[in-house]
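If you scroll down you'll find the structure; I have some questions about it.
Removed: one protein chain of the complex. Kept in place: all other protein chains.
Let's turn to chain A:
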Amino acid sequence: MSNTSYLIRGARPLGAAPADLLIVDGLIAALGAEAAAHAAAGGATVIDARGQIMLPGMVDLHTHLREPGREDAETVETGTRAAAKGGFTAVHAMANSNPVADTAGVVEQVWSLGKRSGWVDVRPVGAVTVGLAGERLSELGAMADSRARVRVFSDDGICVHDPVLMRRALEYVKAFDGVIAQHAQEPRLTEDAQMNEGEVSAVLGLVGWPAVAEEAIIARDVLLAQHVDSRLHICHVSTAGSVDIIRWAKERGIKVTAEVTPHHLLLTEELVRSYDPVYKVNPPLRREADVMALRAALADGTIDVIGTDHAPHPSEAKECEWAQAAMGMTGLETALSVVQHTMIETGMISWADFARITSTTPAAIGLLADQGRPIAVGEPANLVFVDADARWIVDPYAMATKGRNSPFKGLELPGKVVSTFFHGHPTVLDGELNTPVPTNGDL
């Protein structure tokens, strides 16, 4: 047996009874009693995972890696290190880089940088429109046919506002089973918007971002998706009204999926009273009632997945006045803990549900063959091992991401990623980054 064998002892698959697991050459080779027997013969590296929960590696549909163009904020290398540390084995890199990921060339560049880094699968998201300008469709087919095999398309950060363009995009990507991930934000209703519109914005004198600006676009787009029978994905749902519309659409069989960010499951607009730009994000933090509706929707399946919307920024983009600050928060390294805190510890979902919303379903939406797979013999060993009983205090300066803009700074959270296995290789061991999967130079 080669040195790419690992015998992981005593972890609980999805929180069930403890079992041993043998990984050989990137695949799950054996489970249970058989694993130990096989390993004894081959000298596998033994890892004690007693007390830990074994889950399929997490898949993020919504990550900003910033490269190319904003390497001061993040690079594919630093962003994917953060992803591995957070328990992810695949991330979708959003298209709002510079240049925008709107051609086969740019998506292949991002994809190859991901391959070279070797921490997680990097799946580029292609821009829906050229330069995110909302005027002409990008070369969606070329991106789909490229080595990056793009299946998720989004102008995230900007709403595809033109209804005709949105309709055409939804129709066109059917040719390769793509999905349009919409950033639902009616632009005219949110001009100069700084935070959620309501009682707090009225007191703070900040221009409000009304919930209806999100809900109006979602309502329109689910009807468009129904009309052309296409796959629509709603990015970072943030309001109770949006949940109602998505629930309505799903009841009618419309092919809509939706994501919620960890920060929208925990934080409310009350934090904006500090004027600390670390809480500035798009869509904005909403009311307590919205947070509760989002949690309920995630629990009942109306919202399908967690998307981190990991948005690292250099410190100068946040150490300034609220109005001048960039929108966005980091999230890859806190996602698991925040979801455990808000959804599992509250009894709203199980660890099996966690696997569904952080791995199986996002992998299915992005059509990732090797991710979100069951923990079974013969499957790729993309796995994460979690100490659910651990508690830790969030320190942005101890994170692998370049971004220090974590809204959870100083907060005590449950759950630590102890190890992450990416195609059978431990990218994280004992809670610390190990080594990436060695590249074979096939770029």
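Just so we're on the same page, a contact is a pair of C-beta atoms (placed from the backbone, for glycine too) under 8 Å apart; a residue touches a chain by one contact, two chains touch by 3 or more; residues count from 1.
Convention: contacts and distances are computed from a predicted model.
Hidden chain, UniProt protein name from the list "NtaA/DmoA family FMN-dependent monooxygenase", "Aspartate carbamoyltransferase", "Chemotaxis protein CheA" or "UvrB/UvrC motif-containing protein": "Aspartate carbamoyltransferase".
Considering the whole complex, the residue from A:25, A:191 or A:412 that touches the absent chain is A:191.
Note that of A:71, A:139, A:276 or A:353, the residue touching the chain absent from this view is A:276.
Of the listed positions A:13, A:157 or A:208, the one in contact with the omitted chain in the full complex is A:208.
Not every partner is drawn; the one left out touches chain A at residues 191-192, 194, 197-208, 210, 274-276, 316, 319-324.
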